[in-house]
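Below is a slice of the complex: some chains, not all, each in place.
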Amino acid sequence: MSFKTAIIRKAHFNAAHRLNNPNWDKAKNKAVFGKCNNDNFHGHNYVLEVKVVGEVDPETGYVMDMKELKDIIKNEVTDKYDHKNLNLDVDDFKNLNPTAENIARVIYENISRQITSSNDLNIRLYETERNIVEYPA
Amino acid sequence: MSFKTAIIRKAHFNAAHRLNNPNWDKAKNKAVFGKCNNDNFHGHNYVLEVKVVGEVDPETGYVMDMKELKDIIKNEVTDKYDHKNLNLDVDDFKNLNPTAENIARVIYENISRQITSSNDLNIRLYETERNIVEYPA
């Protein structure tokens, strides 16, 4: 019997953002996104959980080395997003509205390129303590 | 490729309850439910997580608007359960033992009527920090 095991690594980044659809006028953006549309941005302490699912290597007892996963998260996410303005400073969101749903999907895509292809990946992102997204669901 | 995304919204309610099966005598209720059967009730700060799974709307970047989900939870759960006695004040539990399992299922049924039918719903309820249920599992 060979059940798969998941490892989950937590990380944090603090960033400014605003929600806005450039194809809509100001009134519609305000109506849809409310205070999240504030012109001068607002911000969050994002909490990120990266889950990798795979077989445990019998030699190490690891799915993968947590230190390696920590480094991938640092290179692909925190070095790029932490203490930044997601809309203005980060290429990933130059043409993509930085909702929690979109941020989670972009992080998934960026990290999945660095993970052994036989392993599965899942992203959980806390925008606040009360607003959370997961991708894929 | 179209992976689904989940959004999760957290809420709280503080309620009294007791566990009791009216078809059993006092001794059997005490034997099965122990101190949770206390005649004069006890209470909890329930923590609720409502998860909605669906496709991300490319116009908004949302599965659904968190504010809309927040309002549904307020109408269907917290306005009805918060600072109430679940056994005596809430119709949902007039004939149903308010175990965490049953509360979670009732919340699922009440919220699912308000959610777009193409989206999936999942309820996680913390009765205490150490006792948690999920429905459906």
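Which chain is which? They are A and B, in the order written, and residues in each are numbered from 1.
One rule holds for everything that comes next: a residue touches a chain if its C-beta (ideal position, glycine included) is under 8 Å from a C-beta of that chain, and two chains touch if they have at least 3 such contacts.
If you're wondering where the values come from, they're calculated on a predicted model, not measured in any experiment.
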Report task. Tell me how many copies the full complex contains, given that 2 of them appear here. Result -> 6
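As a convention for this text, only the chains that are shown with their structure count from here on.
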Report summary line: Distance between the CA centroids of chain A and chain B (whole Å) is 28
Report task. Would you pull the chain B residues touching chain A in the complex into a rising list? Result -> 3-11, 49, 51, 53, 56, 59-63, 65-67, 120
Query - Residues of chain A defined as touching chain B within the complex - result: 19, 21, 23, 32, 34, 96-102, 104-105, 129-137
